[in-house]
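Take this structure first; my questions come after.
Heads up, one of the protein chains got dropped from this complex, but the rest are sitting where they should.
And now, subunit A:
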Amino acid sequence: MGSKTVDKALTMLRTLPRVSLKNIRDNPGSKMTQKRGRGQHGGDYHGAGNKGSGQRQNYMRLGYETGNRPFYLRFGFEPYYERHHLRRQYPPVSLLQLQTMVDTDRIDISKPIDLTTICNTGLYRIFPDQHQFGINLTDEGADTFQAKVNIEVQWASELVVAAVERAGGVITTAYYDMHSLQCMINPTKFFERGIPIPRRMIPPTDAAEYYADPSKRGYLADPEKVSEERLVLSQKYGYNLPVIEKDPDYEMLTERKDPRQIFFGLNPGWVVNLKDKVILKPLDEELLQYYNS
């Protein structure tokens, strides 16, 4: 929009006849018209050929090679992708995309960023029922990443961690189970159901190692060891580690969720009533014990 062609077209229209129902048309060639030849030899067999499978649609079964041992049976079974349908998937977001979201005001970096923030931009979708377990922050645009963020993702490589920390930010990798993810991707829809916010489950055994690893910035790792690893990584990649203790946004940068918490500022067991704009908290001892465990 706004190009010179538009102005030119609109200027031309001033002297052209009035655009009305009788002089509009689609672009020539934009619609394929159905062609079926008629007449004596117009379309003798209409593309089906003479006799055989073409005419009778009794095609050979898929993969059959008219007597050869078929390709799909020629080699032994090599299960490279065994259980792939059960593996956890992490749809990617690159650092470049994240930086663009920040620059175009889709994300407010004065607050901690988590999966909900990214989903709210409308540019990222995940489907927890298809075994997608959150964001994989990838390293495209690592050289130009400059936003100082407190971000929580579900998977990140070493280079990505280095890029975020070089810019003065903080990154955490955190696990969310399927039900927690379902609440996070559309909080309004979840709150409208009127059920209490569930507890976040602890990671399964095969993911526990990753999320307890300080070098992966896991949310279950010891904070002391994480700060040690931050220094180690800065020396490995050769940048000066910004001191977040002296940062004016220190409080924002050190804000973390509880391992059982799904939303910032909301605890498990609470019910958010959007209509009356109130939050209902459990008082019963048994409930409190259940949600705090």
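Assume a contact is a pair of C-beta atoms (placed from the backbone, for glycine too) under 8 Å apart; a residue touches a chain by one contact, two chains touch by 3 or more; residues count from 1.
Everything that follows uses one rule, which is that contacts and distances are computed from a predicted model.
Novice: Write down which listed name, "Large ribosomal subunit protein uL4m", "Exosome complex component RRP4", "U6 snRNA-associated Sm-like protein LSm4" or "Trafficking protein particle complex subunit", is the UniProt protein name of the chain that is not shown.
Specialist: The chain we cannot see is recorded in UniProt as "Large ribosomal subunit protein uL4m".
Novice: Using the touch definition up top, pick the residue from A:25, A:56 or A:193 that touches the left-out chain.
Specialist: Answer from the full complex: A:25 touches the omitted chain.
Novice: Looking at the full complex, which residue from A:121, A:227 or A:254 touches the chain that isn't shown here?
Specialist: The missing chain is touched by A:121.
Novice: If the missing chain were put back, which residues of subunit A would it touch?
Specialist: With respect to the unshown chain, the touching residues of subunit A are 1-2, 5-7, 9-11, 13-14, 16, 18-21, 24-27, 30, 106, 121-123, 125.
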